[in-house]
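Working notes, beginning with the structure itself.
Take a look at chain A:
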Amino acid sequence: MSGAPVLLEMRSITKEFPGVKALSDVNLVVRAGEIHAIAGENGAGKSTLMKVLSGVYPYGTYSGEILYQGTESRFSDIRASEHAGIVIIHQELALVPGMSITENIFLGNEPGRGGVIDWKIANRRAVELMAQVGLEEDPDTLIKDIGVGKQQLVEIAKAFAKDVKLLILDEPTAALNEADSQHLLDLLRGFKRQGITSIIISHKLNEIAQVADSITILRDGRTIETLDIKADGVDEDRIVRGMVGRELHSRFPDHTPDIGEVFFEVRDWTVRHPISAERLVAKHSGFTVRRGEIVGFAGLMGAGRTELAMSLFGRSYGTYVSGQIFKDGKEIVLKSVSDAIEHGLAYVSEDRKAIGLNLLDDIKTSMVSAKLSKISKHGVVDQVREYQEAENYRKSLRVKAPTVDEGVTKLSGGNQQKVVLAKWMFTDPDLLILDEPTRGIDVGAKYEIYGIIQRLAEQGKGVIVISSELPELIGLCDRIYTVFEGTITGEILRKDADPELLLKQMTSVKKAQRA
Partner candidate 1 sequence: MRNILVRGVAAGAIALLSLTACSSERTGGDATATSGSTEAAKGFPANSLIGVALPAKTSENWVLAGDLFTNGLKDAGFQSDVQYAGSSTTVADQQAQISAMTTKGAKVIVIGATDAAQLSTQVEAAKQAGATVIAYDRLIKNTQGVDYYVAYDNFKVGELQGQALLDGMAKKKAKGPYTIELFSGSSDDNNSAVFFDGAMSVLKPKIDSGDVVVGSGQTDIKQTATDGWKAENAQRRMDSLLTSTYSSKTLDGVLSPNDTLARAIITSVKGAGKPLPIVTGQDSEVESVKSIVAGEQYSTINKDTRNLVAQTIQMVKDLQAGKTPEVNDTKSYNNGVKVVPSFLLPPMIVTKDNVVEAYANDPNLAPLTK
Partner candidate 2 sequence: MSRVKELQKSLFGGTTSNARQFGMIFTLVAIVLLFQILTDGLTLNPGNLISLVSQYSYILILAIGMLMVIVAGHIDLSVGSIAAFVGIVVAKVMQEYSVPWFVAILIGLVVGALIGAWQGFWVAYVGVPAFIVTLAGMLLFRGGNQYIGNADTIPVPEGFRTIGAGFLPEVGPNTGYNNLTLLLGLVICVAVVVREWRGRRTRREMQAEVAPMWISVIRIAIPLVVVVFASLQFAGGRVGTSFPISGIILGVLVVIYGFVTRNTAGGRHIYAVGGNARAAELSGVKLKRVNFLVMMNMSVLAALAGMIFVARSAASGPQDGIGWELDAIAAVFVGGAAVSGGLGTISGSIVGGLVMAVLNNGLQLMGVGSDRVQIIKGVVLLLAVAFDAYNKKQGRFSVIDSLMRPFRRDTPTGAESPAEAGQERGKSPVAG
């Protein structure tokens, strides 16, 4: 492949967000007709790089240059890059469920004149395109009536309708089952024969090893290396080493675990997806938490960690099928969030802004919002106590705000996270489930939050940390469960934990076992 001409070259791309350098001097070379994989941990900068390429972040908002088909390209928006034949297919499909396959394929790109769609042409071309991607369906079928795998194919057909030269697929198989994934990978190989170049971003390293010609590995917003799969004899282990290759230096405060008895146990937990009833998001999962223990949950995005946690937290996700929860040896039934809070559970969500906080609130209102009963009498909130309690947390967690009257929108991500932690510490929980507690937070604040987590454990509380950052889990947790497709696939003690082992257990079905 190395002999083929270069189709795309991105040179020293740097992209900064306020306070964060998402990409720093990244280089990417893609040759015509190859399948080029991009790998890296969550937050390594893969998606940002693709957004730069496709014009989501227009020319001028980043530095560096993009050479495409030999000339420098300055895309002002997605339309411009699509016009040049670069089409990106996102993980969340951009299809309209209530419209037909044909309508979706030509959405925004309708054949016809003067705004009047020529359905004859549209239908004929739709049939052609569907044949090209191997989609056997009536073109009038509505999107919502076909499976995710076929929807993915519609997305690709849509890309083909735009005369694609460079097809970018972001986690294309994340939501697909084994057979659909295989079909998609075969399809990619077929495109290669037709001379279409593809970039594939995937967490499934076995797929990369199987289908890609070359791979670029990103870490912390930098290019680590570009490898030729065949020439360099790259396998999964090699990729993992590249992805997690950093040293795990002391990013964690000192902490001596004082682990007590098992006080929390989940058995045979099975939950259905809230909408598609045939999908199980948790399958016969079971685990335990000891007093004073920090337990990690490792898994890829979409593995079902969040779903598992939320379904435990008062059934706030999915439909309960079976399973039991024991606390201090007694079975407890948590039918609502208030039940869960009453029994000493707390759940800090992964998405602070969407579901963790009311962004219209001020700090004090947020901090007491999960247990108003603690500071109210006959339903009337004692505002003096509210202020005092909030003020205590502001000081002890070192929330950077002048007073607790400040609106939470004005805080940085790290300080918002501290407010959310305070909100749940205020409920006096025995078990805290922290979902991605350091997502989108800078290094300094991360250190502080690790400290808070450790202090909670030292107080004898159980803490579950869900994280996509393996070093974080390894550095922080006493014990780690790996989760894959809703099943707990392994349990690893701190002393045995290393990224490669974790990644393998997180990514492969073969090693999946019923816990």
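To be clear about the criterion, a residue touches a chain if its C-beta (ideal position, glycine included) is under 8 Å from a C-beta of that chain, and two chains touch if they have at least 3 such contacts; residues count from 1.
On how the list was made: all candidates are chains of the complex that A comes from, given by their letters.
In this text, all values refer to a predicted model and were calculated from it rather than measured experimentally.
Trainee: Pick out the one candidate among 1 or 2 that is in contact with chain A within this complex.
Mentor: Contact with chain A is made by candidate 2.
Trainee: Quick one: in the complex, what on chain A touches candidate 2?
Mentor: 17-19, 310, 313-314, 316, 336-338, 340-341, 347, 349, 353-362, 365, 369-373, 376, 379-381, 383-384, 387-388, 391, 400-403, 405-407, 409-413, 415, 423
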